[in-house]
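Working notes, beginning with the structure itself.
Only one protein chain is missing from this complex, and each of the others stays in its spot.
Here is subunit A:
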Amino acid sequence: MADALFLVPLAVVLSAAALIAFLWSLADGQYDDLAGAAERVIHEDREHPLPGRSLRNDIAGQDGG
């Protein structure tokens, strides 16, 4: 019982961290173009992510399903 007293809240805090990470990646637009991301990873010529974060966010959420 004494272990559970802090281990269980710790587990909850850890999964809350995962939740926050997910919410951040969602807001960052990382799920906007899953098909494109899968292809982009193959091309080697860019060593840094594209600067256009605002562009990516703009395209977000327009897939009809």
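In this section, a contact is a pair of C-beta atoms (placed from the backbone, for glycine too) under 8 Å apart; a residue touches a chain by one contact, two chains touch by 3 or more; residues count from 1.
Everything that follows uses one rule, which is that contacts and distances are computed from a predicted model.
The complex includes a chain that is not drawn, and of the options "FecR family protein", "Cadmium-translocating P-type ATPase", "Phosphate transport system permease protein" or "Transcriptional regulator PadR-like family protein" the UniProt name matching it is "Cadmium-translocating P-type ATPase".
Mapped onto subunit A, the footprint of the missing chain covers residues 1, 4-5, 8-9, 11-12, 15-16, 18-19, 22-23, 26-27, 32-36, 38-40, 42-43, 50-52, 54-65.
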